[in-house]
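Removed from the display is one protein chain of the complex; every other protein chain stays in position.
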Amino acid sequence: MASWDDVAVREGYATIGRTGPFVYGLTNYIAANLSANVLLAAGAGPAIGAASDWVTTFPAGASAVWINTASLMSSDEESLRAVARTAHEAGTPWVLDPVAVGAGAPEYDAFVRSLLEFRPSVIRGNASELIALAGGEATGKGVETTVDSSSAVAVVGAFAAEIGAVVAVSGPVDYISDGSRTVEVPGGDLRLTQVTGAGCALGALTAAAVFATGDAFQGAVVAHAAYAVAAERAGARTRGTGSFAVALVDELSLLVSDEAGHTSPEALLGQAAQ
Amino acid sequence: MASWDDVAVREGYATIGRTGPFVYGLTNYIAANLSANVLLAAGAGPAIGAASDWVTTFPAGASAVWINTASLMSSDEESLRAVARTAHEAGTPWVLDPVAVGAGAPEYDAFVRSLLEFRPSVIRGNASELIALAGGEATGKGVETTVDSSSAVAVVGAFAAEIGAVVAVSGPVDYISDGSRTVEVPGGDLRLTQVTGAGCALGALTAAAVFATGDAFQGAVVAHAAYAVAAERAGARTRGTGSFAVALVDELSLLVSDEAGHTSPEALLGQAAQ
Partner (left out) sequence: MASWDDVAVREGYATIGRTGPFVYGLTNYIAANLSANVLLAAGAGPAIGAASDWVTTFPAGASAVWINTASLMSSDEESLRAVARTAHEAGTPWVLDPVAVGAGAPEYDAFVRSLLEFRPSVIRGNASELIALAGGEATGKGVETTVDSSSAVAVVGAFAAEIGAVVAVSGPVDYISDGSRTVEVPGGDLRLTQVTGAGCALGALTAAAVFATGDAFQGAVVAHAAYAVAAERAGARTRGTGSFAVALVDELSLLVSDEAGHTSPEALLGQAAQ
């Protein structure tokens, strides 16, 4: 069990802002704006997209990289492979987000699997995606999952051990495993599934946190726990899904200052009680 | 005249959430995020974009499809044709949004017209676009209309009859026709024209509603009436155009729960008066 209450999580998140990592990613145009704003809210500097020689120069020079495979909708397969290969060869940590794998498109699925050759540091997705990627039954419906994250727990641990990467599954409870350890991150808000790109943006944040903590497992935990608490705080003060998305970015941008400066009502109450 | 007050409209909208249709679309990257969030707010599951073999597998397996022809800015003509053809051959209802047709780009216009071969279930646009598509004078200025929706009424009915599709024109009053019947949907908010992608997102919502109601005409009416009331509620509690866009998504996500649970102030007042 890991949460925002853990000092190591708060420290790891704060380190993103202190180190200001340059995080380069290929993602799809639906999720790109939210992903960039989530990275900026955390204190990272994002660059996104396959423009000219960015695909070879940026992943080599970046602090961390993430690839959302639905970026195929505006970049060709060779660009995705070039980014993955360059990150791998440069020793730059990179996060794979296999969006909609297992949802019924076999050529796409085969391409997504081919990227495992370049040894991602972290793979994150929903339960349908991770079960499908691990070779289980394909259960997705477009980009949505049809199974609960708990269904993926056993698969996640075995898959992580098999491929030597950290695997993180998002759901009502998130599960993160490096093959030997599996931690749960509870919390969040159901509306995370009703905001497009919220999962993808978590992949971007994970890349930043892996750099900041210097560890793939710890980075994945930090990103998921920070996201969960930001979603809870956003959910507590909004009703609809539009306001929730805006508030999610707000809360991510305020996590460190609220923590450090005790400026949030909860923090003030916490301080008064000490 | 149709509005949110009609039981059939409220029922049709609620059915989107109950059935959770998988709605696949090609749209442009300016409108994609809002379109996906509108679908999620209504309870549909969106997938967007021409990534690998999605263009043949997803429209065949989807509940409904929509094509915004400005998606040509990141997908090639063959992808758009493949999606339209696959939906048509699979009997999947699909919505055509001929963005900026008639605005002065003849090759683009010719391509848009060529998609009519694949028999869209619904065509939606502003007055300039629909008049141009029906063969009238081209009056657009980029993606904006220069004429009022009422100017399009006669054209809309004749065009619907000619091509055997439902035609819906957005404006201060929306007009929806299947060639024999034409209904008016009043309401909305002027700021719908000041939020980029608001019209495109209505096309996506229309696709979801056509599946949910099982009828192209009824689906188009449901989507337009729900959008109009959500825009009115959003407009009543915001001033600027940024907040309005956020509130529009909020209201779409709350329409059913406010209705069912009597959680809105209006609903509570209505209940108290019974």
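Brief remarks on what is shown
The first chain written gets the first letter, and so on, giving A and B; residue counts start at 1 in each chain.
As a convention for this text, contacts are C-beta pairs under 8 Å (C-beta built on N, C-alpha and C of every residue); 3 or more make two chains touch, one makes a residue touch a chain.
Here the structure is a predicted model, which means the values were calculated and not measured.
The residue from B:29, B:94, B:159 or B:217 that touches the chain not shown here is B:29. Only one of A:41, A:72 or A:115 touches the absent chain when the whole complex is considered: A:41. For the chain missing from the display, the contacting residue among A:3, A:74 or A:177 is A:74, taking the whole complex into account.
Summarising the interface, chain B meets the missing chain with residues 28-31, 33-34, 69-70, 72-74, 77, 100, 103-108, 111, 141-144, 193-197, 238-243, 245-246. Seen from chain A, the chain kept out of the figure touches residues 22, 24, 29, 32-33, 36-37, 40-41, 45-54, 57-58, 61-62, 74-75, 245-254.
The working rule: only the chains that are shown with their structure count from here on.
Distance between chain A and chain B, defined via averaged C-alpha coordinates, is recorded as 32 Å.
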